[in-house]
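Dumping the structure here so I can ask a few things about it.
Heads up, one of the protein chains got dropped from this complex, but the rest are sitting where they should.
Letters A and B mark the chains in the order given here, with residues in each chain numbered from 1 onward.
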Amino acid sequence: MRRTRAAAAGAVTVSLMTLVTACGGGSSTSGGSNDSPKTLTYWASNQGASIEVDKKVLQPELDKFEKQTGIKVKVEVVPWSDLLNRILTATTSGQGPDVLNIGNTWSASLQATGALLPWNAKNFAAIGGKDRFVDSALGSTGAQGQDPAAVPLYSMSYALYYNKEIFADAGITKPPATWDELVADGKKIQAKGKSALGAEGANLSENIHHVFVFAKQHGGDFFTPDGKPDFANDNVVAAVKQYVDLMAKDKVIPTGDAEYAQNQSVSDFAKGNQAMLLWQSASANLKSQGMSEDKYGIAPVPVQSGTPGTGTQVNSAVMGINLAVFKNTDNIDGAKKFVKFMTGDAEQKILNTAYSSIPPVKTVQGGTTFSSGANAVLKDTLATSAAALPQVADESQFETAVGTAVKDLFADAAAGRAVTTESVKAALEKAQQQMPTK
Amino acid sequence: MASTNSPMAPPRSFFWSRRIFLTLLTGFVLLPVYVMVSSSLKPLADVTGEFHWLPSEVTIRPYIDIWSTIPLARYFVNSLIVAGAATVCSVVIAVFAAYAVSRYEFHGKRVFTVTVLSTQMFPGILFLLPLFLIYVNIGNATGIALFGSRGGLILTYLTFSLPFSIWMLIGYFDSVPRDLDEAALVDGCGPLGALFRVVVPAAIPGIVAVAVYAFMTAWGEVLFASVMTNDATRTLAVGLQGYSTLNNVYWNQIMAASLVVSVPVVAGFLLLQRYLVAGLTAGAVK
Partner (left out) sequence: MTTTAPAEAAVGEAPSGAAKPGPRRRPGRIRRIGLPYLLLLPALLLELLVHLVPMVIGIVMSFKELTQFYIRDWGAAPWSGLDNYKVSVDFDAPVGEALLHSFLVTVAFTLLSVGLCWLIGTAAAVYLQDNFRGRGLLRALFLIPYALPVYAAVITWVFMFQHDNGLVNHVLHDQLHLTDKPSFWLIGDNSFWALLTVSVWKGWPFAFLIVMAGLQNIPGELYEAAALDGAGMWQQIRRITLPSLRPVNQVLLLVLFLWTFNDFNTPFVLFGRSAPAAADLISVHIYQASFVTWNFGTGSAMSVLLLLFLLVVTGAYLLLTSRGRKPAHG
């Protein structure tokens, strides 16, 4: 009696499982359909001061789109904390939006899932052609040799933000162009009782963006040309050590920053307690925190030699947001129209102005709005001295493993433990061993 | 009440140890609460700067801003609906199941109780993806939208609290003397009559404790809510994270919002308190 019941329960479970596996996954592998041509769902990432601000920025534009095409776009601004998980579950279940924003560093990882519409020549033609976009932005849309998994929407780059008043007090006349100058200036600033440079030591992504650039400056790479992780080579070790040493040895980053993960360093800067900040497109952010534009200056991020450029003179990662289309959308034509609309000249100008980012579209980028003041520095950096983060399928794992290693090294530095070449190498070796082996 | 029946006066050591213990405990409990209250009345510059016990100036600004930074009211309503419905369903279903286990002998009883308990052992994270798949497929097959809806979340949360509720209620029901429901059966009540007229009233403190637990399980859950809700159905537990934006952490608003949403819950607890300590009816013990 009992055995039969157990068997019955087992049978029910198995049949339920079969049901789930059979239907599981994004079932349609084709290029989507046009079953519901009048609506689109759009997941936007949080670009403005808050989600509500984003809705206010986006809604009028979506209304315009509806007026032009008759397609109603339902937008949901997804917080960064949830975005990747939401995308993953959407990918697994096939139940997701039609169009979505992704961080451009995720492009290759998400491309590998096969859930995103590849932007081949035909699809690019539908939105006005690939050559509308600047090359640096296109370099961060997926693995090399494959059709891009997404289209650039907003571009950003790192710059050195400095507090003019603190610099003047400390007798510094021009922003540092090399790391040695930065450290020397930092000492002068600290002598005046202010803190020198901010960092987000516990923020994995920030750590990655910085050590990636330092690695470039040391002539190193985290991945071999054929895409294998190579985290513990001498150049990378030297690079990571140089970044952490800004806290451990040079002491220009306050130890308290080791636990920052929620942009507290931006607040420190905005409040005038801290002289320098390495950040991407911070203007709108600083303004929302009450720091007016005349209070701070913007300069390129320092490099070893003093003149940013390519190769070892790289001083920023290519940052930005890409727009992607889910392959199994039921409004494929509408989705492409929407991408065309969002990357069109008019919208690019409006949206990038609202978010203080740089448009990745050539025609708009050249305009006067994006060639003055803060934007000029960011634009020059993107155009001449920014490099794309590794476009490999394991990018997401790389960010976690190496980002955590750097976080732990910062924690060591903050606790007063020595950060040596050996300890850095050991941390990076451990990170590498956590990467998937294939 | 049990110990008030005790004819012997407690010794002095009991009183002073009680005073010390309760004072320390109150301090421990209230410290974060104090921080919340005081921070919620501080301007943003105060909460992002060095800590001080008192605000540099008292402002109610955070209490105004919380409503516009995120749609707090909507999240709050969502949370109330989800947690409320999950609690009611969970308690009713658990009462039935616990009654069956406590009062009847049947095949598979052990299997049932142990299986139910074992569900508490699998880390929730690994449910996430399979459950999501199941909901999506049920949606595709039947048209019932479970994913992204409040219904799906209610179903999930009520099941989360079910195992513990059942186990706990079995214990509480067991301690209700059987003579009581036997008597009710003799008086002509059916088994359900005995359950609702005798067993449930006698086990009210346990049921209230279980209900409070079920409510709080649904009220605070973060992981499933973050993936299974959209903008319209998002609950507080996830929504509150909206105060920590790309630009800044609005500590004062987080604190203000937490207080605002917690006040009704704490008030509800206060109302339930007297049931928590109601104890067995006089007739039941004698």
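By our rule, a residue touches a chain if its C-beta (ideal position, glycine included) is under 8 Å from a C-beta of that chain, and two chains touch if they have at least 3 such contacts.
Computed from a predicted model, the values in this text were never measured in an experiment.
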Hidden-chain contact residue, picked from the options B:L44, B:V198 or B:V261: B:V261
Selected from B:V136, B:L158 or B:V198 as touching the chain missing from the view: B:L158
Which residue of A:H209, A:K241, A:K336 or A:K407 touches the chain not shown here: A:K407
Interface residues of subunit B (partner: the chain not displayed): 1-8, 10-11, 13-14, 18, 21-22, 25-26, 28-33, 35-36, 39, 47-52, 79, 93-94, 96-97, 99-102, 104-107, 109-110, 112, 115-127, 129-131, 133-134, 155-156, 158-160, 162-164, 166-168, 171-172, 174-179, 182, 185-186, 190-191, 205-206, 208-209, 212-213, 216, 219-223, 236-238, 240-241, 244, 251, 254-255, 257-258, 261-262, 265-266, 269-270, 273, 276-280, 285
Absent chain, residues of subunit A that touch it: 2, 12-13, 16-17, 20-22, 24-27, 29, 84-85, 88, 91-92, 94, 109-110, 112-115, 201-202, 204, 254-256, 258-259, 261, 393, 396-397, 400-401, 403-404, 407-408, 410-412, 414-415, 430, 433-434, 436
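Following the convention adopted for this analysis, only the chains that are shown with their structure count from here on.
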Computed distance of Cα centres, subunit B from subunit A, in Å: 38
Partner subunit B, residues of subunit A touching it in the complex: 1-2, 5-6, 19-20, 23-24, 46-52, 76-77, 79-82, 85-86, 89, 92-95, 262-264, 266-267, 271, 284-285, 288-289
Subunit B residues touching subunit A - in the complex, by the definition given at the top: 45, 48-49, 68-71, 107-108, 111, 128-130, 132-134, 136-137, 139-141, 147-148, 226-227, 230-231, 238, 241-242, 244-249
